[in-house]
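All protein chains but one are shown at their positions in the complex.
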């Protein structure tokens, strides 16, 4: 399958990996309404692409993403957040004010492939929050991160109030969100935000090496369900919810990739996993399910 | 507005900060029924006070808070926990046995201003648990912390079973709660309980410097909603809950402080945020909402 082309980002294959590059380097890859729509379309395409086993997200030039482009354009109609403030916030048409960043992080949340951020430079605002729904963050020593919302009079968006404490703990999450300060690579590492720190010239290779660990010798379907189960159970009230889900998924997989895996183990050979998401995911759960907007 | 006066604690302004000092030094600031009532009244007053941008909580003398005052008095009527054990625990009058420490931590949870603990000495029992609902903990090298409930035959109170693992993780939370042991400053730092450790003479200045990072150059309304969103989403089942909330808050703020913030950014000047909690919080959410006691 050939990958789609976009205006604000590029997709490039490297074997089983696909690198998504935010590509507005003249604006430090600032987020726009167009970029939001293209990110949604790109993640849809990569989720459906059997050739893509994992996704790397990085930025062109010296920045990762400078946040919402704070220059009014025709598409934002003066409201730089791309929000239509005239709607009844509680009525049925309220979906028109759904935060764009949140639509992107909820889409990443539902991915069936690992998503690794390769943070090459400045990531602020939605540039910072979109990375929270990814599975791992590899950062350059030159990367900078800022949940700057308090500095410009707005709020944590892109569901970051849900994601951030689950990654760095409550105390750091509150500190970053209430100060609005920019943090450096060492602070990102200490906080547990960064899985790995690399020199700028080694960043992409490091991120790819990490993504390959999720790809080589693993069952694509297993990786998909493990990824989703961890994210979906992160807010579950009781381990019984995991028990209901994993019991059924285990039965289904034991007749598919699990059968091959155990057979190969017994025969002392490498397994050959033919199944792949999204088509071959166990049907005992709706992996695309999402609570409704309201 | 002049700040109210209390018997067991003092409030003192320092510019945009207000320092709350637990003030029963002859009893190591032990918690009493009166102190509980006064803490509730003091947090109410500071939340309503536009001149207070952040709160520091510390103790007078060499202790922070020695926990519930284990000497029966007239006000506790023999039950040193201040609890009326004669009520039907499931009936409507059960609200009379609502744990005092929990009433305090739930009040802090609903604050619209940052609350920073400056732990100057021993904090045990409710003296330890009340700090968990605060946003950051700066501790003296002489501070000591003890969730000593198992040593005296009672239980984790003040909602600490909810707060503690979200701060230090399950393994440490279980260890501290099942051993009942006193831990020192280094253990608090390693566990992630303490945001910063300071020499005793530098403690208050360090705590103030941290609180000022949440105050200077930030929108008071943004800080308030970011603080509350993080706490309220800490137990949310799915990021969609954050999406519903942050989408609406973003629309509201983009017409208020966000408008000023973006304009100032475009004009390359410092923003002037006129709004402040509690009056000017976006009305799209009831920031005082709390699940009912029952």
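Order of writing sets the labels: A and B. Residues in every chain begin at 1.
One rule holds for everything that comes next: contacts are C-beta pairs under 8 Å (C-beta built on N, C-alpha and C of every residue); 3 or more make two chains touch, one makes a residue touch a chain.
Here the structure is a predicted model, which means the values were calculated and not measured.
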Selected residue (touches chain absent from view) among A:69, A:99, A:175 or A:257: A:257
Touching residue (missing chain; options A:70, A:89 or A:229): A:229
Residue among A:137, A:151 or A:208 touching the omitted chain: A:137
Residues of chain B in contact with the chain not shown: 70-71, 79-81, 83, 85, 89, 94, 97-99, 102-103, 105-106, 109, 133, 149-165, 169-171, 173-175, 177-181, 232, 235-237, 290-294
Residue ranges of chain A at the interface with the undisplayed chain: 114, 135-137, 166-167, 192, 195, 213-214, 217-219, 221-223, 225-227, 229-262, 264-266, 271, 273, 284
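In this text, only the chains that are shown with their structure count from here on.
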Whole-Å separation of chain centres (CA-atom averages), chain A against chain B: 33
